[in-house]
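Before anything else, here's the structure in question.
Every protein chain but one is kept in place in this view of the complex.
Chain nomenclature is as follows: A, B and C, assigned in order of appearance, with residue numbering initiated at 1 for each chain independently.
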Amino acid sequence: SDEVAAYALTLGDDSLILAQRLSHWISRGPELEEDIALGNIALDVLGHARSFLTYAGLAMGKTEDDLAYWREEEEFTSLWMVEQPNGHFGVTIVRQLILSIYQHLLYSKLAESADETLAAIAAKAVKEVDYHRDHSIMWTIRLGLGTEESAEKMRHALEILWPYVDEMFLDEEIHRTLPEVAVLPSSLREDWDKEISAVLADAGLEIPATGQAMAHGRRGEHSEHLGYILAEMQVLARKHPGATW
Amino acid sequence: SDEVAAYALTLGDDSLILAQRLSHWISRGPELEEDIALGNIALDVLGHARSFLTYAGLAMGKTEDDLAYWREEEEFTSLWMVEQPNGHFGVTIVRQLILSIYQHLLYSKLAESADETLAAIAAKAVKEVDYHRDHSIMWTIRLGLGTEESAEKMRHALEILWPYVDEMFLDEEIHRTLPEVAVLPSSLREDWDKEISAVLADAGLEIPATGQAMAHGRRGEHSEHLGYILAEMQVLARKHPGATW
Amino acid sequence: EQAQARFDALIDKDSRVEPRDWMPAPYRKTLTRQVSQHAHSEIIGMQPEANWITRAPSLKRKSILMAKVQDEAGHGLYLYSAAETLGTPRDELNEQLLTGRAKYSSIFNYPARSWADMGAIGWLVDGAAIANQVPLCRASYGPYGRAMVRICKEESFHQRQGFEILLSLSRGTEAQKKMAQDAVNRFYEPSLMMFGPPDDQSPNSKQSMAWNIKRFSNDELRQRFVGMIAEQVKVLGLTLPDPELRFDEEKKQWIHKDLNWDEFMAVIKGNGPVNAQRLERRREAHREGAWVREAAAAYAAKQAQSEVA
Partner (left out) sequence: EQAQARFDALIDKDSRVEPRDWMPAPYRKTLTRQVSQHAHSEIIGMQPEANWITRAPSLKRKSILMAKVQDEAGHGLYLYSAAETLGTPRDELNEQLLTGRAKYSSIFNYPARSWADMGAIGWLVDGAAIANQVPLCRASYGPYGRAMVRICKEESFHQRQGFEILLSLSRGTEAQKKMAQDAVNRFYEPSLMMFGPPDDQSPNSKQSMAWNIKRFSNDELRQRFVGMIAEQVKVLGLTLPDPELRFDEEKKQWIHKDLNWDEFMAVIKGNGPVNAQRLERRREAHREGAWVREAAAAYAAKQAQSEVA
């Protein structure tokens, strides 16, 4: 249905923008192993994006590429969290920690969705996200407990990213209209809070006392970053309308 | 003539891309005074770009905006030096030092061009570039003689930028076909070498022993950076073909 | 006592207080806060516009926008200087901004999402700023009033440029007109809130008016502004997102919709869309520029030493 497609689109957009951000690390990591690890995560996440977008496109008569390359900024529904810049390695790790715990909870529930396709995509994705989560937990602990400098950088990363946490758990119309199909974001909050608090405690870090941004990416109201991300991502495809690659 | 227009285009492209790079500093400078100073330089340089592009466009039946927003990467003729990333403040200062000494010599000669329009643009520009040169000399000396850290950063900046110096002095067909009009880039080299060597000596810095990149921006063969610069610069204009702003 | 009397007399005859004059501590404190907040607003206010410099859709607009953002940096400088004459050094004021202790105009905590925002910010945000600031040109504190004279002149230029951007868009393609209307929709209400809470909820205004810092109440200024834009929007061929807006001939005042003061307070408290981003950008510039400032200071110290020697 149109609603299911719109819901799939939100999941696809989050993954697409996150993959775009993560892929920038390839050839720039702090060590070769991390080029591979972050690249693998980016590749998995791009895979999720493609599955969700392809499914969303079915109902809309569009391909994954129509949706990725030919929508305008206000038609994207990504969360502000995925749009945040990579920053230094610690910022990318904290962003990934926040998101992979979130996606793990989300996909675990979505795997039981009444929509079989979404359930199947989620069931496959959750296994991959499990690894992403482990990877970011491991790095959060290493960097939190590593040196004074690394702990300070992690505190800074938490501070600049935390304002975009609440948005991840906002229930929107699209979730409420699909009670059997969609996962209600607010239903994930409690578990997420518990899980991330435990990780941060293990890493000697704390949840920062920041404000919360009035972010509404699901409604097409985006951070100032998305325009730049799309300009780069879409530039080549848009120069060749109708072309096959 | 077409040749004069093509020559004006090379000057316009250098200034346009440099202004685009410099303008990124506005609201990001190390102190408020530098936001203003770098912004003023960017604004002057953009002004030069507009004069040269407008003049080039006259012979081609195009506006400055046609030339800035609707050419493809390989149609741009900018030098690799202007395309180099801003990096830290020291990199921007060294790039500006290299370029403003160069442009000062170039415009001083061009002010005596047989082409009256080019001569007039250059005569006006040279006064502004004189200030840009002073500004970058002053900072080069401050940073070269400031702290250990700043001197090291300046050495690094010189090292990563120096490979693009030779290209600035390459004589191309376009220069040779316009002996009375165009300034032969090679004719500037000796004075440039003298002047920059003196500044670096005053700053306790040395000309680095790097290789020289095979750079041929004048022929449309650009660094890997230009594609990104243009994607950002042109994104909005290209979404609205034929629009007036 | 004598000093207080002299100060009161200056205020009474609407004269200027100058830095050398004695002034009551609360007057100094209020002014320092107001002038520095104003300076911070200029500095933070550069960011939404800087966001579109590299993507400006014509070279002329790029050039105008760059010059405008430059002007704002200049305004920040005058205002920090004015604040310094009250005894607080610029470093300390900057520190207050970076640590979040000092406020700046809340409007800059909304993102600049489209090119049309360059128009809406110029027309509405600078417009509201001017309405606020023109009376400040007569503020009792001399350096502040004089800074405002210079700033207001440039601001009205900026407002006209913003208006022109919107006019070009509204006369342009359908997509451009839509972009313009969307920007006006987003900035209308926040710009009305730039004048601060309604008079009955603005306890500090009275003292500022007694000191001849403030000349008109928040609501009076808001009225003037609404009246102005209600006329100008017709020329633009756009609409204000306020179906209730009308001039009440009986009360002789503009009636506008209820403003979302909850959101206003939330934004002030740091929960606006881009508060965190704006402050972090400032902090980042400060952090990344530390080595440059240190080098400049070290060089200056060496120069001073060698001149002595």
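Observations, loosely collected:
Rule of thumb we're sticking to: contacts are C-beta pairs under 8 Å (C-beta built on N, C-alpha and C of every residue); 3 or more make two chains touch, one makes a residue touch a chain.
Small disclaimer: the values here were computed from a predicted structure and weren't measured.
In the full complex, the chain left out of view touches A, B.
Touching the chain that is not shown, out of B:D2, B:E116, B:E148 or B:E224: B:E224 (per the contact rule at the top). The missing chain, though absent from the display, is touched by one residue of B:A120, B:M138 or B:I160; that residue is B:I160. For the chain missing from the display, the contacting residue among A:H135, A:K153, A:H175 or A:R218 is A:K153, taking the whole complex into account.
Think of the hidden chain as still there; on chain A it touches residues 16, 20, 23-24, 26-36, 39-40, 42-43, 46-47, 49-50, 53, 64-65, 68-69, 88-90, 141-143, 145-147, 149-150, 153, 232-233, 235-237, 239-240, 242-245. Seen from chain B, the chain kept out of the figure touches residues 73, 160, 163, 210-215, 221-224, 227, 231.
Here, only the chains that are shown with their structure count from here on.
If the chains shown are joined wherever they touch, the resulting network links each chain directly to all the rest.
Centroids built from CA atoms put chain C at 36 Å from chain A. Shown for chain B are the residues that touch two or more other chains, namely 232, 235. Looking at chain C, one finds that residues 55 touch two or more other chains.
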